[in-house]
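Missing here is one protein chain; the remaining ones are kept as they sit in the complex.
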Amino acid sequence: MPDDRRFVLTLSCPDRTGIVARITTFLADIGGWITEAAYHSDEESGRFFTRQEIRADSTSFPVAELRRRFGAVAGELEADSWQVVDSADRKKIVLMVSREGHCLYELLSRWHSGAMPADIGVVIGNRTDLEPVARLFGLPFRHIPVPTDPEGKAQAFEQVRIEAESHQPDAIVLARYMQVIPPSLCQAWEGRLINIHHGFLPSFRGARPYHQAFVRGVKMIGATCHYVTPELDAGPIIDQDVIRVDHAASPARMVRLGRDIEKSVLARGLTYHLEDRVLRDGLRTVVFA
Amino acid sequence: MPDDRRFVLTLSCPDRTGIVARITTFLADIGGWITEAAYHSDEESGRFFTRQEIRADSTSFPVAELRRRFGAVAGELEADSWQVVDSADRKKIVLMVSREGHCLYELLSRWHSGAMPADIGVVIGNRTDLEPVARLFGLPFRHIPVPTDPEGKAQAFEQVRIEAESHQPDAIVLARYMQVIPPSLCQAWEGRLINIHHGFLPSFRGARPYHQAFVRGVKMIGATCHYVTPELDAGPIIDQDVIRVDHAASPARMVRLGRDIEKSVLARGLTYHLEDRVLRDGLRTVVFA
Amino acid sequence: MPDDRRFVLTLSCPDRTGIVARITTFLADIGGWITEAAYHSDEESGRFFTRQEIRADSTSFPVAELRRRFGAVAGELEADSWQVVDSADRKKIVLMVSREGHCLYELLSRWHSGAMPADIGVVIGNRTDLEPVARLFGLPFRHIPVPTDPEGKAQAFEQVRIEAESHQPDAIVLARYMQVIPPSLCQAWEGRLINIHHGFLPSFRGARPYHQAFVRGVKMIGATCHYVTPELDAGPIIDQDVIRVDHAASPARMVRLGRDIEKSVLARGLTYHLEDRVLRDGLRTVVFA
Partner (left out) sequence: MPDDRRFVLTLSCPDRTGIVARITTFLADIGGWITEAAYHSDEESGRFFTRQEIRADSTSFPVAELRRRFGAVAGELEADSWQVVDSADRKKIVLMVSREGHCLYELLSRWHSGAMPADIGVVIGNRTDLEPVARLFGLPFRHIPVPTDPEGKAQAFEQVRIEAESHQPDAIVLARYMQVIPPSLCQAWEGRLINIHHGFLPSFRGARPYHQAFVRGVKMIGATCHYVTPELDAGPIIDQDVIRVDHAASPARMVRLGRDIEKSVLARGLTYHLEDRVLRDGLRTVVFA
């Protein structure tokens, strides 16, 4: 029976000749059995990106030692970002929701069936509508209402921060959470805060994107999974998808049709993130799908 | 052998009970053999739209008489827009181009093979790059350069207007024509002036949409066929399509990939227009595809 | 607040002039407020199909009386199939499963959230793997193992028949149920027995369709929701969808990727069925989506 445990190495550095040779020679030298490898040279930014997945049982030393050795290679290559992850370390997730449950059901179903190999620490809601869904799946639900006054709002998000960080999450997922996250939290959770926007960004930022789409008369509607940054709905895009609509699609029908796209795009984007397949390149992402 | 000649009736009016019964009873009374029928009640605008295609040989009278009689029904229904078209009357087209030829090749190939049943009066170019392509297909090419100074530009578009209108066109098609059309012409040709925009509107209006898309890091790029109105890239959308791209797609590659989408969306949108399948509903369109 | 209750009329009959006029005049005469209407004339089979949705509060009489009156129209039109359904009568469903849970989670999530307006009578499994999922959602689970010997198999399916029919189901859904249904049950449940096949039919009928797809080297994989008939995987198709794969997709990866398509196609196909949007036309279906 093959061992499923993997060490995942990711790295981004300035592009130049010989990088792949350097990395693959390093892996060959340690006997690393590569099960998946991906490379990208970005002409515009002049940067290089790679992700290597090797069988954990193909090297004789533990992940910490691999990390130490790969760190030397990363130093040579002047990497601005790199990591070595052990797939045996389960990722941790915090979910944030409001009223719409389709994304929550999707993520909890995947988690419950074992298709999403991660632990969900808590479901946080600014409303209690979806508390029964979290409970159904045996998960703790924390109700943190968000008042409209600035001070109350700040206190609420401080509670959110404390609750979420108590779980040391690798991902905080806004699964149709209908409150704007304060800039300070966006910054604190940069690269870990993931949102599903129910519109094909950069079109239709902000509220009621399906209604905006209807008014504009578009012939396709979509959804966008992206990292959250302080600027609303403008963070790096992880994944998107669309479906065709015609004149017969009312805003209410678009909302219904859009749900299927939203939940699949979010699940896919989150999976990429949890499998360390997403590397940041400024406002863009490199996704080794 | 069945007769392919059709009378096409289109109508839009305020929605109310009994419209379909009124129209179909009218058609049944005159013996009209319906080959295709489509209806749409728009809940938001409270308007009703229909398109009926009947065999020309199923009525005993000519199109003018059918038009007179249907006009009475349209009057009863307080139609704000209606028409009766004889498919034997070939539509006339004027094409406008600049340097990029893929849309021109596509339309001329369809026309030349008989797949687009319309006459092309002239190809107008603000440059001469595509003159050989028009000549190849045996079509007249008219070079009307557009200076940058306001007066010269106004004179150029006056020439464009005279040239185009001399062909009494049912459609003036901007097949990657890279000049902004003056508002007066947009208004004069409202509902007949069709553009292909190389971006998924309303995202990426204006110049260099693929470059905008690259910078924003979107995961799908698209094209939009729309009626032109004085507001740039904001007219009613007829059709759209997208393709998936990933981080490996440079702006230059997006341009290449996008060509296939642009030409197919334009050809499809223009065909809908020529077959009287597009009804206007403010900024939206009803397309009985 | 508008009343959401609808009467849904469906009918198929030999095509001829005046059918739409007859039906819409009938509806206009009884004051029926049409909220959705669809028509299809099939040139090949020479048959006509329609589905009309009217507000229940727009007629003064109950559904039984509407059914009686519409029956007279159906008689005039020599309809071979017609019905009048009251949306207030909730549909009943029986689910059948084996080991793969993604379709079950999808349907139960929709049902639990209220997005699928139907009652689920029971979940029947030939294995117990998914019993906890049914229990999680508070639904009864009935384990009916299917032996391999003919007699044992026949007895098992007799139990299945009795259990399922005790719920008077409008749909019996094979949500990745991995046993072949006996011809007698296929016939007894004709038009109510719905399967999701994890292949793009008619390609890859039978077992292990993803493995078949891999071996054949296809560049897209798909799923098919269809009515079950005695001939394996050959019944009328309700809906299909595909996703693009490339050489990097192993059979195991196809299985993972395919799950998302399977569950969305099944959910969509089942919804069309429950909303009386699917009319049979021999081996083909008319789906008024």
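Letters are used for the chains, namely A, B and C, taken in the order the chains are written, and counting of residues starts over at 1 for each.
Keep this in mind: contacts are C-beta pairs under 8 Å (C-beta built on N, C-alpha and C of every residue); 3 or more make two chains touch, one makes a residue touch a chain.
Every value quoted in this text rests on a predicted model; they were computed, and no experiment measured them.
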Using the document's definition of touch, tell me which of A:20, A:64, A:88 or A:207 contacts the absent chain. A:20
Touching the unshown chain, subunit A contributes residues 17-18, 20-21, 24-25, 27-28, 31-35, 37, 39, 41, 244
Note that subunit B touches the chain not displayed via residues 101-102, 105-106, 109, 112-113, 115, 133, 136-137, 256, 259-260, 264, 267-268
Even though one chain is not shown, subunit C touches it at residues 40, 42-44, 49, 200-204, 214-220, 222, 236-242, 246-248, 250-251, 281, 283-287, 289
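Simple rule for what comes next: only the chains that are shown with their structure count from here on.
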Which chain has its C-alpha centroid at the greatest distance from the C-alpha centroid of subunit A? B
Inter-chain centre distance, subunit A versus subunit C - centres from mean C-alpha coordinates, in Å: 35
Where subunit B touches two or more other chains at once, by residue number: none
